[in-house]
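Below is one structure, written out as structure tokens; comments come after it.
Only one protein chain is missing from this complex, and each of the others stays in its spot.
So, chain A:
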Amino acid sequence: MAGVIQQKQTSSGVHPLKFALWLIIISIIMMFAAFTSAYIVRKEEGNWLEFDLPDNLLINTVLLVLSSVFMQLAYFVAKKDNINQLKIYLALTLALGVAFLIGQWEAWGDLVSRKIFFGGSDANPSGSFLYVLTGVHGFHLITGLLYVLIVLISAFNFKVHSKKMLRIELCTVYWHFLGGLWVYLYLFLSLNH
């Protein structure tokens, strides 16, 4: 990244950008910790609409977990300098990520068709919270997809290989985190419905 003044080694042994990524992940975790604890506090107060989660959330979860698997495979083949497979795996990661987002969009459509709205006079916080959790996660997933896209383009330019792993390494960490975050949210929502 521009502006990084190179120092020969770091005092923690970790690349500074990887360290910074972990801190970004922690701050995102804090956001969702706030949302999910607000969810629990608010639910305890009553006046809470009970409804079934959209059915396709489970399929979406499987899609996202699969994309994480392909991301990990991409990381392994990049280490072995297998650039052709790397491109395929990254493209699959990207495609499954986009499929997940489309699936989430359809889940919203399902909710609307059952008259569970985000806002307005008929809305209950239980429905609004579902939109907020999926929406904010979706926003972060878009940033992850952009990152995967950047790595894919770099792969086409032969800028990802066994001697140049930082970019794909950070991308893998971030993508697994986004997948894990969704699994947490899905389990959280399932247990609270």
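Quick note on the criterion: a residue touches a chain if its C-beta (ideal position, glycine included) is under 8 Å from a C-beta of that chain, and two chains touch if they have at least 3 such contacts; residues count from 1.
We take it that contacts and distances are computed from a predicted model.
Engineer: Which choice in "Cytochrome-c oxidase", "Sugar ABC transporter substrate-binding protein", "Aspartate carbamoyltransferase" or "Phosphate transport system permease protein" gives the name that UniProt lists for the one chain left out?
Structural biologist: "Cytochrome-c oxidase"
Engineer: Can you work out which residue in A:N56, A:Q85 or A:S128 touches the chain that's missing from view?
Structural biologist: Of these options, the touching residue for the absent chain is A:S128.
Engineer: Which one touches the absent chain: A:W48, A:F76 or A:F158?
Structural biologist: The single option touching the absent chain is A:W48.
Engineer: Quick one: which of A:M30, A:V62 or A:L166 touches the chain that's been left out?
Structural biologist: A:M30
Engineer: Even though one chain is hidden, which residues of chain A still touch it in the full complex?
Structural biologist: 1-5, 7, 10-12, 14, 16-17, 19-20, 23-24, 26-28, 30-35, 38, 41-42, 45, 47-48, 118-121, 123-125, 128-129, 132, 136
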